[in-house]
Structures are given as C-alpha cells and as structure tokens.
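All protein chains but one are shown in place.
Chain naming follows the written order as A and B, and within any one chain the residues start at number 1.
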Amino acid sequence: MKFSRTYSLREIASILDVPYVGDDNFPVEGMNEIHVVESGDIVFVDHPKYYNKALESAATIVLINKEVDCPEGKALLISKDPFTDFNRLSSHFKPFRATNVNISPTASVGEGSIIQPNVFIGNHVKIGSNCIIHPNVSIYDHCVIGNNVIIHAGTVLGSDGFYFQKRPHGFDKLNSVGRVVIEDHVEIGAGCTIDKGVTGDTTIGWGTKIDNQVQIAHDTIIGKKCLIASQVGIAGCNVIEDEVTIWGQVGIKSDVTIGKGVEIYAQSGVGMDLEPGKTYFGSPAVEAREKFREMALVRSLPKLLEKIKK
Amino acid sequence: MKFSRTYSLREIASILDVPYVGDDNFPVEGMNEIHVVESGDIVFVDHPKYYNKALESAATIVLINKEVDCPEGKALLISKDPFTDFNRLSSHFKPFRATNVNISPTASVGEGSIIQPNVFIGNHVKIGSNCIIHPNVSIYDHCVIGNNVIIHAGTVLGSDGFYFQKRPHGFDKLNSVGRVVIEDHVEIGAGCTIDKGVTGDTTIGWGTKIDNQVQIAHDTIIGKKCLIASQVGIAGCNVIEDEVTIWGQVGIKSDVTIGKGVEIYAQSGVGMDLEPGKTYFGSPAVEAREKFREMALVRSLPKLLEKIKK
Partner (left out) sequence: MKFSRTYSLREIASILDVPYVGDDNFPVEGMNEIHVVESGDIVFVDHPKYYNKALESAATIVLINKEVDCPEGKALLISKDPFTDFNRLSSHFKPFRATNVNISPTASVGEGSIIQPNVFIGNHVKIGSNCIIHPNVSIYDHCVIGNNVIIHAGTVLGSDGFYFQKRPHGFDKLNSVGRVVIEDHVEIGAGCTIDKGVTGDTTIGWGTKIDNQVQIAHDTIIGKKCLIASQVGIAGCNVIEDEVTIWGQVGIKSDVTIGKGVEIYAQSGVGMDLEPGKTYFGSPAVEAREKFREMALVRSLPKLLEKIKK
C-alpha cells in the first residue's frame, strides 16, 4: 500500500506516538507486508528471529520492538508492539468505511458494463467497460476490474486475507488493506472467493478463466490464460505463472511457484514449487507419470507378495 | 428447542391429536433430537431398534409408535408416525415465517455494529456490538451473534440441517428449528455455510477464526481459538475442542470428537475421534508421522522390490 503523498518519518512517528531513529524528514511512501516491500515502505518485525530479514529487506523504514543498529540509508520506528502499531497505521491511512448503498458513489463503472441486481460495489472500486457483473456479487473497497470481465453470481472479491498471529490471549488479525486486481478478459465463476492482498494486490491475469467455487487467498498472483476448474483452493502469496491448467478440487499451499504451462490433475495437493511445462498428480503432488507408476505398483502388490511368498 | 412456557402433556397430545401415557399435567418444556435431549424434552423414536435408547435418554417424554411400558418418571405420546408428528410439533412451536425486508423488525443489532448492503437478517436474530457483517450475508431466523464478530460477504448462517429419513416414497426431512450461535471475537470468511442445529445449537466458540468456503453442518460444536482454513467441510454433530487447527480442504465425518490442540494437515479425511495434542494427516487420517512413514515406504517400494528380485 502506497500513501497518497510522501510523509516524513516524524509525521509517522507522531501518528503512532513512538520514538524513531533517522532523519526527521526521512521519506515514507507507504507500508507493506514483508513479502511485497519496496523502497520507501514501512515493514514491521516483532521477533528477533526475523530482525535481519526485515532490516535487510527492500523496505527502508523498519517498525521494530528493539532499538537495533540502523542500517545505512534506512530508518527505524521503535514500538512496544509492532504488529498492533502496523495495524493502527493501516487503519489510519485506509480505514474501513461502511457503505449505505449497493454501489458506492466513489466507485466507477465503465461504458457498456452491466451490473445485475443485488450487486455490492464498494468504495473506490473501478470497473472497466463491457463487463457483466451477475447478481449478488460482492466487490469490496478498492478492487480494480479491467475490461470485458465476467463475474458470476454470488462471487466475492476483496474479502480480508486470512492472516492471524497467535498471541497469549488469542489470534490477532493483521488488517487487510490491499486490493484484488482483475485484468481484461477474465471470467470468474459463481460462488468464488478472492481475498485482497494484506497490503499488496491479489492479481488475476489477462484472459484467465476460473470456474465455480474457487478460492484464491491474499497476495496470490495468477498469470495470463490460466484455466482453473471448480472447487480449487489456492492459498496465499503464491505465484501461478501463465497458461497453467488446474483441474477440480486441487489444493495449493502458500508461498509456492507453479511454473508456466503446468497442468495439475484433479484433487491433487501441491506443497512445493512445480517446474514449468510438467504435469502433476497426487496428494502430495508429484509428476503424474511417477504417481501413475506408484499407483500401478500398489495395485500389483497382492500378486507380487504372493509370488515372493512362494 | 425449549418452548416459551411449560406445557402439559395433555396440551401437547391435543395439538397432535394422539393418545398418551402419563399424568395429564406432566410437564413438557421443549423438544429435542436424541443427541441433545434434556429432562423436560420430547424425543421421538420410530424404530424398535432405538426404543431403548430413546426411553433411557435424558428426555422425559417419548413420542413413540408403540405403547411400550412407560419408564418411571416419564411419559409417552403414542403416534402412528413419530417422525411426522415431531415435525408437526416443531412447525407448531417454531413455524417458518417469511420476511419482507432485509432486516427483520424482530432482529436486534448492537451498538457500533456495521451491516453492509444486501445483508439479510431474519426474525429474532440477535447481533452484538462492534460487529461487521459484510454484503450479501444471509442470517436465518433465531441465530445469535456475539460482540466483535466479523462475517464476510456471501456467508450463510442458519440454513437447514441436511437431515433426511429414507421412506418408501422418498426422503422425508426433519425440520430444522435450532440455531447457530457465534461467540465473541469470531471471524468467518466469505462464502461459508453454517447450518443451524436440528433442534439444538451449532456453536462457534470464542475467538475462533474461519477462512473462506468452510462448511459446518448442524449441531456441531466448535471450541475456542480454533483456526479453520479454506474449503474445510465439517459434518454434523461433531465436537471440535479448543485450539484445534484444521488446514485446507479437510473433511470430517459426523459424530466424532477432535481433541484439544489437534492439528489436521490439508486434504485429510477424518473418520474417527482424534486424540488431543496430536497431528494427523491422510485420508483416512492417521497420525502424521505414521502417514509420512507409509508414504516414504511406498515411494521406496520400486527399489525394495528390485532388491528382493535379486
């Protein structure tokens, strides 16, 4: 998430009422979760195990719970509770606003687009031209939809990421303030759910077609011309490259990359990166021919064991 | 389900127009399905195989299709079709009422709660304070939601339990007249479905966090501070104890208990009780390390068999 203008380190520190290390006027352009930080961003870290990762990330301002040595060209915000202060900051810059009407007055809808009854379009949503948004679709604030996009009934775009931190008193939620970005010529089936990025974007690439009841979690990036069949679940922070085909009921865990042109057979469970151009099957998924060989072997076991006995 | 006042056995018998065994003024406080009966309840039974279970249950009034010996301190309602008469009784006391507006005039919403557009809130629903109910959520009659609860778009609370009896002419449905009860600080993702109890409650405990497209069936009780990932399906009459973690696309059959602190890996299928504090994997699920050992063994089979051949 980028701010609407550049803030000074002093301004940010005063919003949070915390001490800081760095020049008063050190520039702060935005804030992001560690996966998607850029120069000018604030990142937060509250566990010594991850201090180095945060301090060495692209982020130039680190919201941290210990006054460590400040890396060259960076600044620190010293907080007793970086997680909570990060939330306070995102709520300050992007507060949740209730909407009283089906289509927010700050949303825009392009020429030739059809919005069917009972669709909710939140604040600052942008919808391109020649789209069809079918009934009972919900589009949360700040989502961006391209041209010639079709979204079927009951689908939800931009719900909060499932991102919780275990604390002694229970789970604390990291606010979701990112977006869902749908590129041109995408079609999304009925009853799908696509979460917004926690601070960045969840993206569906040009010409990708998604069947019904597909779940796509926060910050996942799906390439162009992919085909995703019904009831597939894709966890957060994944990269699905172009022209990937995923058959029904497949599950993909978080933080993996699925190479270009990969095909994943139905009901597979993917727990690691998959190499471009290959075909996978099984839970956990391996190359399909390997899985088929294993299955054939298991089926032949009774006879094999019979033989061995003799 | 408890009645709004105590009825006499004679009153109930006259609603159903059936004979009875017991004192005219024998007190009747409510009616419940066999899993959740208490003293003062009516229970029904229509198969000799289950007579004893019903007669020995906590229920003090038994709606039964044979005039059996009445246990001490209990009463009988003699019916040709206890299943249908039980439905007639629940329809009498808790009839389905259409609602003409998005938010029923008999629903209550606490201070600071935000109800987004296109939300349906049925009759007698109670929502606490500081909740956010996102667009296109449907909350059926009589559901109860605590404070600081977030429910994402398109989610359905309180749909009927999937409870049918096979009869010669087809499936007969047992009316669902229970509730969904959501405790404080729960968050429920988008596109979830949580059925009401058939006569009792389906409960989601304090601080539990549920991801998108999760299905929870009738009468299941979920403990405090559980984490349930996307596309999990939990069948009816289950007990999920506190601090259980269930990863994506897991399925859990009905009538099992998942012990405190259990972790279930993605795509597992659970068919039996799981012991507290352990980690499970596979379909059917077993202890994860056992499953991993089995998987490693199967993968090593080709080489092993090669060796044996030699």
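By our rule, a residue touches a chain if its C-beta (ideal position, glycine included) is under 8 Å from a C-beta of that chain, and two chains touch if they have at least 3 such contacts.
The structure presented is a predicted model; accordingly, all values stated were derived computationally and were not measured.
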{"item": "Candidates B:Tyr140, B:Trp247, B:Tyr265 or B:Tyr280 - the one touching the absent chain", "value": "B:Tyr140"}
{"item": "Touching the absent chain when the full complex is considered, from A:Asn87, A:Ser230 or A:Thr257", "value": "A:Ser230"}
{"item": "Contact partner of the left-out chain, one of B:Thr60, B:Asn118 or B:Asn238", "value": "B:Asn118"}
{"item": "Residue of B:Gly128, B:Gly191 or B:Gly261 touching the missing chain in the full complex", "value": "B:Gly191"}
{"item": "Hidden partner interface residues of chain B, rising order", "value": "96, 98-102, 118, 120, 136-138, 140, 154-156, 159-160, 162, 164, 170-171, 173, 191-193, 195, 213, 215, 217, 231, 233, 235, 249, 251, 253, 267, 269, 283-284, 293-294, 297-298, 301, 304, 308"}
{"item": "Residues of chain A (touch criterion as defined above) contacting the omitted chain", "value": "114, 116-118, 132, 134-136, 150, 152-154, 185, 187, 189-191, 206-207, 209, 211-213, 224-225, 227, 229-231, 248-249, 266-267, 283, 295, 298-299, 301-302, 305, 308"}
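Convention: only the chains that are shown with their structure count from here on.
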{"item": "Inter-centroid spacing, chain B versus chain A (mean Cα positions, whole Å)", "value": "32"}
